[in-house]
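Only one protein chain is missing; all other protein chains are in place.
Labels run A and B following the written order; every chain starts at residue 1.
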Amino acid sequence: MGGVSVLEDWLFKFPENIYINIKEPIDGAIDYMLRNWEPFFDVITKVLRSMLSGIGTFVELIPWWLLISLVFIATYAMSRKILRAILYSVLLFFIGAIGLWDLMNQTLTVVISSVIISLVFGLPIGILISSSKRANAVVRPILDTMQTMPSFVYLIPAVMLLGLGNVPAVIATTIYAIPPVIRLTSHGIQQVDVEVVEAAKSFGATKAQALFKVQIPQAMPTIMTGVNQTIMMAISMVVTCSMIGATGLGTEVLIGINRLESGTGFAAGIAIVIVAIIMDRLTQGIIREESAPNE
Amino acid sequence: MNEVKNNNIILRVENLTKLFGTKKTLAREMLKKGHDKEEILKHTGVTVAVNNVSFEVERGKVFVLIGLSGSGKSTVVRCINMLQPPTSGKIYFEGQDVESFSKSELLDYRRNKVSMVFQSFGLMSHRNVLNNVAFGLEIRGVKKSEREERAMEMISMVGLKGWEYSDISSLSGGMRQRVGIARALANNPDILLMDEPFSALDPLVRQDMQFELLSIQEKLNKTVIFITHDINEAFKLGDTVAIMRDGKIIQIDTPEGMSSNPADDYVRNFINSADKAQIYCVRSIMQTPTCLVRTRDGANHALKQMKINGVSSAFVVAEKMQFVGILTLENALKVRAGELAYQNAFIRDLPTTTPETHIADLIPIAAEASFPIAVVDENNQLSGIVTKASVLASLI
Partner (left out) sequence: MKKQLSIIILCIFLIALFSSCSDKTESAGKVIFGDAGWDSMKFHNEVARLIAEAAYGFDTEVVSGSTAITYTALKSGDVHVYMETWTDSIATYADDVKNGNVIELSVNYDDNAQGLYVPRYVIEGDPGRGIEPMAPDLKTVEDLKKYSHIFTDPDDPSKGRIYGAISGWEVDRIMRNKFEFYGLGEFYNYIDPGSDPALAAAISAAYEKGEPVVAYYWEPAWITGKYDLVLLEDAPYDPDLYQLGQCECPAIRITVSANPEFVEENPEFCGFLSKYETSSALTSEALSYIQENNASYEAAAKWFLKEHDELLDQWLPSDKAELVRKQLN
């Protein structure tokens, strides 16, 4: 009987004496960075902080009626549908009416900053990996990791290294939101008709000329789809980010959860949904305009 | 004598070989030992695209490379402008080794000496016609006003005047290739490389474009290297024709020389397939009948129609375009004069054909027919007509 149970243990339980300790080296690495890389993280923090305050000031400078009018005009210009334009304006007005306008501005500040950083890094990386197989082989698994790694895993180290608040929130959001723009930029460029690229080369275009005059403009609809997805993913991080002290609508959701106040949670949740819908439709509109001549 | 001839050679290709794959050294050895393409592919995974090809192109002439798909002809042109660097062998442009060009010399060569026209046009959908045509000049850094002026000139030369600001997507295939040609000519190159430029076009449009190319060639006297898989096109356009198979050139000759003296059975078969009528069916040459009357119309109406269209006979259809026959001017006049009943005036027992019929099979009928032949579908509905002239034209 004893023999059977030993066999059974061996078959069904992972052997206990096999254990690789990866926790301590990771702790050690973060500790090391915390102690020795302070100047480096200080620079990052400073840059992000001034960016955030710049964008924050800009967002807050736009009066509510101007933003609503802008959404109205942009929607109408893209869809030529007056009802849709009215609907989006009313939805935006509704956010103000439920008392969340300022929080929305704070959320927008974090989202816009993250999206800008994602684009600044994502577009060149996408372009790079579109033409280099080796870069592609390195970047792709990293992107997969970034997209699937639960964000709380890197949120806490981010807090330790960068402090609490909007700065680590921007970093965490960027990590989560950057993969689509990289992937779709690279995909879009690779998808450009081989003959079109050959044509550019055959007329004596340099690599840069082929890239900027032909490949990127041709890939633009796909690239814009990537931008759209990046924006959507950035918005989806809002609540998670408020768990490390990012201000805005996410905080309101957390308060709702912590106090069991479903109303508070839903109000903020609805505001997030409205922001997401408007941003999605506006960028979709741009994509449609970009791709219209290609049909 | 030899000297004089050499001066006139603009491009010389010597022992050009192009392999695709990783184990090229091994593949090259196998090539030397005389193994064939398939064996090499099986053993080494290397594709032999071009195998030891040599030829010369005279200035101002049209040199045609013909072969089936996969025979390596497209690779040859891509080696000429170095889109594909040759594995071995030399390409001399006006005596200069193209492969030895530095980066900037290569760009200069592509910008000023050779231009290419692509099978699926290779146009940029984000630019309009004008900006596509001006692309080569833009790359070269030509001023905007200057390049647009030049592009306008080219656009009107290929017959697209008025379409300058249209989107590429709004153009038909034939028009798109005109843009492709205009774009290539805008650079004023010495050599025009044309990689199956007309293969994607409808047969009728293709004939148009061939004609267009010949007339442009006459005007500008460019050297053209033209790729095709259509022996007719080759013979129609080429001063010299080189026929390729499995990466090798089998024969280089004038069309006349090749027809009268094919190098082997393969070439002979290829030339025999030149009987274009085998390839085309009636649908490709049929036209809409210009003068159509119905059985319930009267003779007066029929006469009016004939007069408007300037023809001496009208096609008669019943309800739902059911083909009935032909009413001649003569009979129509008789009806008006009361000598003949309208219903009896039609010539009914006429030969008809279907859209799917090969033109070759139509020739005997066309030879006999005194009117255009009606094309009807399986339900006897009139789909179009074929004139004697169009049958003949398709054979040229």
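Some points to look at:
Just so we're on the same page, a contact is a pair of C-beta atoms (placed from the backbone, for glycine too) under 8 Å apart; a residue touches a chain by one contact, two chains touch by 3 or more.
In this text, all values refer to a predicted model and were calculated from it rather than measured experimentally.
Under the touch definition stated at the start, the shown chains contacted by the missing one in the entire complex are A. Touching the chain that is not shown, out of A:51, A:95 or A:246: A:246 (per the contact rule at the top).
Considering the whole complex, the residue from A:87, A:160, A:270 or A:286 that touches the absent chain is A:160.
Hidden from this view is one chain, which touches chain A at 8, 11-12, 31, 34-35, 38, 45, 49, 53, 152, 155-157, 159-161, 163-166, 242-247, 251, 254-260.
Assume only the chains that are shown with their structure count from here on.
In terms of their C-alpha centroids, the spacing between chain A and chain B amounts to 50 Å. For chain A in complex with chain B, the residues that touch the partner chain are 193, 195-196, 198-206, 209, 213-214, 217-218, 220, 293-295. Looking at the complex, you find that chain B touches chain A at residues 78, 81, 83, 106-112, 114-116, 118-127, 135-136, 138-140, 167-169, 183, 187, 193.
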